[in-house]
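Working notes, beginning with the structure itself.
One chain of protein is taken out of this complex; the other chains stay put.
The chains carry the letters A and B, assigned in the order they are written, with residues numbered from 1 in each.
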Amino acid sequence: MIIRRRNLLGVAVLVALVSGAGASWAADTQVAVAANFTDPAKEIATAFKAQTGHTASLTFGSSGEFYAQIAHGAPYEVFLSADADRPRKAEQDGLGVAGSRFTYAVGRLALYSTTPGLAVDGGAVLANGKFEKLAIADPAAAPYGAAAVQTMKKLGVYDRVRGRIVTGTSISQTYQFVQTGAAELGFVAWSQVITQAAGSRWLVPSREHDPIEQQAILLQAGARSPAAKAFLAFLKSPAAVAIIRKYGYEAR
Amino acid sequence: MSATFAGKGGVTGRFAGTVGGFALDADFRLEPRGITALSGPSGAGKTTLLRCIAGLTRLSGRLVVGDEIWQDERTFLAPHRRPVGVVFQEPSLLSHLSVRGNLLYGARRSTAKAEIGLDDTVDLLGLGPLLGRAPANLSGGERQRVALGRALLSQPRLLLMDEPLSSLDAGAKAEILPYLERLHRALEIPALYISHDAGEIARLADHVLLMDAGKVSPGGAVERGELAALSAEQRDGLALAALRAGLAPQL
Partner (left out) sequence: MAEVIWTTLRLAGVTTVLLLLVATPIAWWLARQRSWWKEVVTALTTLPIILPPSVLGFYLLIAIAPQSPLMGLLHPFGIRTLAFTFEGLVIGSMVYSLPFAVQPIRNAFEAMGARPMEVAATLRASPLDAFFTVAMPLARRGFLGAAVQVFAHTVGEFGVVLMIGGGVPGKTEVISVRMYRLVESLQYGDAHRLAAGVVVFSFAGLLAALLIERRADRKLR
């Protein structure tokens, strides 16, 4: 009885799969997305579905964890990283398809505070030092953290504020440090504060640090997936670029 | 036996109240010297009465030991402030202490003059070979002897024993009874001994109290030597009460 029921279920699933595929030739692709790109990725996936009929199933998480998972056989077909290092390494290690790597978004750094008037243009507060804690992302793991350190060095304030730095392991944790008031100031992603009306912010000019490139790559699991390739192509389209810019990133 | 386990006076008490749905209304008196047996059917309230005397259960009432008031309308001495020795039904030794540690636990904390010494107690109860051992490695009879010694060494003014032999098998009972008889002869403080067993009572008790449904039976206090002085009617009433209480009276 149990066996028969299982068989029935199997047949039903098979029928559903065949009929679903047959109806539109639409397919599904598994995309690993860096957590900081959550909102634009969702909007892009919706537009992608509308235009191509394909479904991009998004999983959000830390880029470093994704890399470790991919290296150990996780079935992601596309990887949207929060940096350029991991996609580059994925390409070198043969985890990604050679030549498929490109920069889909360039992040902008912002100095942010929930206190109005504190994080003003030019970051004068860093020099006069009227704060207790400054939150940045881990410079070793997150490009926003490395960019923050570069910016402070260029402004000549790094040695002065060094002792007051607290590091979040990701840019979202860094944002939480500032948002909860635990740290008065923080270098966060412009995309995180673009819709925030309260507090104060300074959009750090891009010349102060190396570009914060977020790169995408087609992974081996998606090498033969039309849906995966279509998603990457769509990511470069004007429609996707418009969405990416709307969320506070630059895109070419 | 060189030691005397001296006492200073009798005990009078009265407790009334309800514990967990059980109503107690007990009025009693213990002689200044000797063992008073407290007998009666299960659920008569014997253990509750003993706990009230020790202060472990609190009911309203009055308790006077010698010339000290342990409890009345205004006073309630906490259990640890009552110089009372208690032997529970199960030996209840402190398992983290050796036999010696158990014996000395109360002795060290007693504020009374040490009239009962360790050596005498060890002699009296034959505890010498057990001193260094752990309670877990003693037989039931040995444990109850240690519990008895421990209670004595806390220098009590009043000794309470709650069916100390009921958890033992016949062999262990036979082993411990001679020790209790020796204690009986040496003891000079009032003692209350709860028991169902007519044989034990005959061997150990000087006086008998009967208890039923939370009340100490009127006229239930009997001294064996005075039985002859009772009227035939009183004797019959007493025998009946004893029988109802599940006790075989040796009248």
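By our rule, a residue touches a chain if its C-beta (ideal position, glycine included) is under 8 Å from a C-beta of that chain, and two chains touch if they have at least 3 such contacts.
This is a predicted model, so every value here is computed, not measured.
When the omitted chain is restored, the residue from A:D28, A:D85 or A:E250 that touches it is A:D85.
The chain not shown here is touched by just one of B:S98, B:S139 or B:S167, and that residue is B:S98.
When the whole complex is considered, the residue among B:G13, B:G34 or B:G85 that touches the unshown chain is B:G85.
Among B:G40, B:G61 or B:G106, only B:G106 touches the chain that is left out of the view. Think of the hidden chain as still there; on subunit B it touches residues 54-56, 78-86, 88, 90, 92, 94-96, 98, 105-106, 109-111, 134, 136-137, 150-151, 154. For subunit A, the residues touching the absent chain in the complete assembly are 62-65, 67-68, 85-86, 89, 132-133, 135, 138, 140-142, 165-169, 173, 176-177, 180-184.
Everything below uses one rule, namely that only the chains that are shown with their structure count from here on.
One inter-chain figure worth recording: subunit A and subunit B are separated by 80 Å, centre to centre, where each centre is the mean of the chain's CA atoms.
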